[in-house]
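Just one protein chain is left out here, and the rest sit where they should.
Up next is chain A:
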Amino acid sequence: MEISSKKKITLANNLFFEELKVYLDKGQRVTIRVAGNSMNPFLKHGDRVVLKPIENADLKLGRIVLADTEQGYILHRIVKIMDDEIWLAGDANLQQIERLKKEEVWAIVAEAFNDKGKIDVHSFLTINAAFIWYWARPVRRLLNWIKK
């Protein structure tokens, strides 16, 4: 017999997100931990983010959102908004862009924290920095290629 508290839970991914959706649908905010490094350097593995159910007004360039895609659940940044499509990109990714329908975007990051405290995610400065980082993709690809 045991009961334990784990910082990182190991539930199957889809079950975890189904559970998360239950709360988002009720209009509640949900805190989760960032898994993976696809949002480096802006969000790192293990950082905590507070997710808020998405509203139309939240769909703005540069915002980090949670989406349910055919490839799985992702927490990436909006890089393009079209009438019927939203494009997302992971800050650390060099090439990949996810093209989604609006309905696939579930939540937006309202706040984020790491060990040191609050992370500034959606200020004017951070979003600008993130776009410079995004537009620098060709250079980053080149650097990445040179490093090899």
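The rule is simple: a residue touches a chain if its C-beta (ideal position, glycine included) is under 8 Å from a C-beta of that chain, and two chains touch if they have at least 3 such contacts; residues count from 1.
Note that contacts and distances are computed from a predicted model.
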- Message: There's a gap in the complex where one chain should be. From "Xylobiose ABC transporter membrane protein", "Biotin-dependent carboxyltransferase", "PqqD family protein" or "Zinc transport system ATP-binding protein", what does UniProt name that chain?
- Response: "PqqD family protein"
- Item | Residue touching the undisplayed chain, where the options are A:16, A:73, A:87 or A:133 | A:16
- Residues of chain A in contact with the chain not shown: 1-7, 9, 11-12, 15-16, 18-20, 23, 27-33, 48, 50
